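The structure that follows is given in the form of structure tokens.
Complex shown without one protein chain; remaining protein chains in place.
Right after this comes subunit A.
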């Protein structure tokens, strides 16, 4: 029997036949490795005393995480600012989720017309490609820097993210279940709310909550970058204005604790749904 064997240039037998994609991926990885190493050599190290720099960094980290304390901000203020940040995240997630749900019905190929699906997908992809901060700054033109621009901008990016997540969940639905309800004479909206949503509820909840966690992180950053207020603003003040490492550490720890609590709630929700 004649077997078609691939051999390397020096005549050794190849044991697989990589596709085009695998080949280009291999070259991308090699190029990335070269640039990473080259990058270190091209940095400007003048005026840097390595031992001094390491010692200072360690000292800063020590002050931040082992001697955290609040000085400018009181504990009550810090807590109320955390609530402000959570509210920003919550508002943008909920508004985004409701809009996304309806857009996702139009995007899922099994529930919609092909042209509508392609149209929404196209717009959404562009919206997702633009970073959240940019969206916030764009809306700041109309609303002024502050919480309104932050919420609208974060909502915009949440929609772009959730529409993709939701519509992919919808597309997983067994076609037969939709067919069964169509056969009873059900209308389009009845099918959406009696089959599509019940079947994908756990996905919808876990995706929405994941986005809420992301939005919490973004809301912290927006407090500093877009003047949206909240704990992020306090962090910005104590680091850039007062250079207070101990307070930066304390605020970071507070944010970390909130993020961990959110993560735990998310896991609990996922199990229950």
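In this section, contacts are C-beta pairs under 8 Å (C-beta built on N, C-alpha and C of every residue); 3 or more make two chains touch, one makes a residue touch a chain; residues count from 1.
As a convention for this text, contacts and distances are computed from a predicted model.
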Should one name the undisplayed chain from "Phosphonate transport system ATP-binding protein", "Membrane bound hydrogenase subunit mbhH", "Gluconate 2-dehydrogenase subunit 3 family protein" or "Deoxyribonuclease HsdR" using UniProt, the answer is "Phosphonate transport system ATP-binding protein"
The listed residue (A:108, A:195 or A:220) that touches the chain absent from the view is A:195
The one of A:128, A:182 or A:270 in touch with the missing chain is A:182
Had the left-out chain been drawn, it would touch subunit A at residues 174, 176-177, 179-187, 189-190, 192-195, 198-199, 201
